[in-house]
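Of the protein chains in this complex, one is absent; all others appear in place.
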Amino acid sequence: MAKIELKNVRKSYGAVEVIKGIDLEIRKGEFMVFVGPSGCGKSTLLRLISGLEGITSGDLVFDGERVNNVLPSNRGIAMVFQSYALYPHMKVYDNMAFGMKLAGASKDERDKRVREAARLLQIEHLLDRLPRQLSGGQRQRVAIGRAITRDPRVFLFDEPLSNLDAALRVATRLEIAKLHHDMSDVTMVYVTHDQVEAMTLADRICVLRDGRVEQVGTPSELYEAPANVFVAGFIGSPKMNFLKGRFAEAETCATLGIRSEHIDLVDGPGPDVWTGKVVHGEDLGSDNYVFVDIGAEEPVLVRQPGKLNTPLGTELHLRPQPQNIHRFGEDDRPVEVRRPEMA
Amino acid sequence: MQQVWWKTALFYAGVVLIVVIAVYPFYYAVITSLESGTALFTPNFLPEMITFQNYVNVLTQGAFVRSIGNSILIAGVTVCFALLLAVTASYALSRVRFRGRGLLLMTILGVSMFPQIAVLSGLYELVNLLGLYNTPWALVLSYTIFTLPFTVWVLTTFMRDLPIEIEEAAIVDGASPWVIITQVFLPLLWPALVTTGLLAFIGAWNEFLFALTFTISETQRTVPVAIALLSGASQQEIPWGSIMAASVIVTVPLIVLVLIFQRKIVAGLTAGGVKG
Partner (left out) sequence: MSHADMVPEAANAPKSPPPEVNAGSGEAELQRQRIRAAYLFLLPMLVMLALVAAWPLFRSIAFSFTDASANTIFNGESEWVGFDNYVERSVRSNGEVRWRGVLVDGDWWNAVWNTVRFSLVSVGLELVLGMLVALVLNAEFKGRGLVRAAILIPWAIPTVVSARMWGWMLNDQFGVINYMMMGVGLIDRPIAWTASSDTAMIAVLIVDVWKTTPFMALLILAGLQMVPRDMYEAAKIDGIHPVKVFFKVTLPLIRPAILVAVIFRALDALRIFDLIYLLTPQSDSTVTMSVLSYRELQQFGDYGEGSTMSTLLFLIITGFVLLYLKIGRVDLAGDKG
């Protein structure tokens, strides 16, 4: 329901600046994901939006209103924490009603909203239990339910899935996606270090590194047109292959990037074909990852569907798909130079 | 294998030695308290006779029962008062960043370890000034000097360990610091409060110097002073039987409490001392 604007937002702890001037607009009803390696400042940024941390300089604007000095509880936000942070001594019902109770909502109003949220998340049968009687997945649902009950204009998630096991993580991811669909007018900001979560959930992703925004865009924009080497390497799994030296020179760039799924196996050598021996193989059942040493700094990873019979030492000929080659200059940014025949 | 056997035996001998040394003096006090006449003055390892005469004497002569009441009242009030002030103070010290916090913590620790004699004359003057001399309130006031810093210190270390995200969830829910303490933290801190309160209670129960200085009449004495000043018919005759009976009476409740709360007490004693 809210549009969030960050204008040159900075945060320092003493002399150490951890958020170094961020300009960002989060649209109404958008699912925005902050992603980046640990220490990039993504959690700090979320905490600045929540008000749990103070902003050192710059402006934070919700729907046109500057909220830098507004208490977290008055910003109309709800937050889901990594450790769920349920009140251990309160029943699920009271956990969910606590915020409304403090806000002075009437008993009927509280009851109505708690039950609505519980129905939405299918946790009605848990309302009389204590958090310690719940499984991890149930606790996470209650935490989300508590956030829904607050009827926020902004929903903040701080790595909510990282304490769950792999299977539950996928299931809960689906639920969060569904929640976003059901509550399409609520703005959601979600922090994760897992780019798969980012790709699957986000309307738009904001990639952060070292307190700065590297790129903002839809998942496919980031995948297809990364703004620099860092984003190219961070988004997509397995990681993009990067080649330097003569391989890059052949494409008139400083760094050549090619995703493992954009390399074809061809029968023999030729122009623009790389030849090398298999140094390692991983069979994932549906896909095969093959690591080929073509004389570059690191082996090139090739991803091929189905079964492959490529024992170690097999010689393979690789042809990168020309339309999917990413070319980066000395400054790690994409270069637009195209070879004449491709123009 | 033989060497292992030998080591095990030595180990258990050590264990037995530790237990015997720890427990024997109290056991001997119990035996003595059950004897009278000449049996009392014959060293022995099992009671030669069992009589409760010493207990009857202690409880009926003089004001010993009154002293027990005084001690319970004084230690109880002191501890409740200290906990009341300590809960809010330790929230501030453990969860809020502010200037001078480290210095304040060190000062509080300093006060709790300060020699009591160093404030004795000043406190004596204060107690008289307030008209509290020879009343239980003199002791409640003076015991605050060590129970308050102690409870603040221990509760601070306990509160520091509460998860930060629970507090942040409460902040987002709109809880003020006061609401966080009373509605979120206090229910989680009950075990810590019991432990801290118990340790402070034992400290106040056992205190001697202030109790000796600030009370004069027999009816105002606390238990330690009463035991210290128990005297017999004549100056020379020390009533060992009665002293031991009184000692057993005041020690048994403490030992029972300590055994029940064993784990919590160890946790409380080491909190603040050693941190992970």
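Each chain carries a letter (A and B) given by its place in the written order, and its residues are counted from 1.
Going forward, contacts are C-beta pairs under 8 Å (C-beta built on N, C-alpha and C of every residue); 3 or more make two chains touch, one makes a residue touch a chain.
Owing to the predicted nature of the structure, the values given are computational and were not obtained by experimental measurement.
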item: Which displayed chains the hidden chain touches across the whole complex; value: A, B
item: Omitted-chain contact residue, chosen from B:M49, B:V65 or B:M106; value: B:M106
item: Omitted-chain contact residue, chosen from B:Y55, B:Y91 or B:F185; value: B:Y91
item: Candidate in contact with the missing chain, chosen from A:I19, A:M32, A:I55 or A:I258; value: A:I55
item: Chain not shown, touching residues in chain A; value: 10, 12-16, 51-57, 68-72
item: Residues belonging to chain B that touch the chain removed from view; value: 11-12, 14-15, 18-19, 21-23, 25-26, 28-29, 32, 40-43, 85-86, 88-89, 91-93, 95-106, 108-111, 113-126, 128-129, 141-142, 144-145, 148-149, 152, 157, 160, 171, 176-178, 202, 205-206, 208-209, 213, 223-225, 227-228, 240, 243-244, 247, 250-251, 254-255, 257-259, 262, 265-266, 269-270, 272-276
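One rule holds for everything that comes next: only the chains that are shown with their structure count from here on.
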item: In the complex with chain B, residue positions of chain A that touch it; value: 50, 52, 71-74, 77-79, 81-83, 85-89, 98-99, 102-103, 146, 150
item: For the chain B and chain A complex, residues of the former touching the latter; value: 163, 165-166, 168-175, 179, 183-184, 187-188
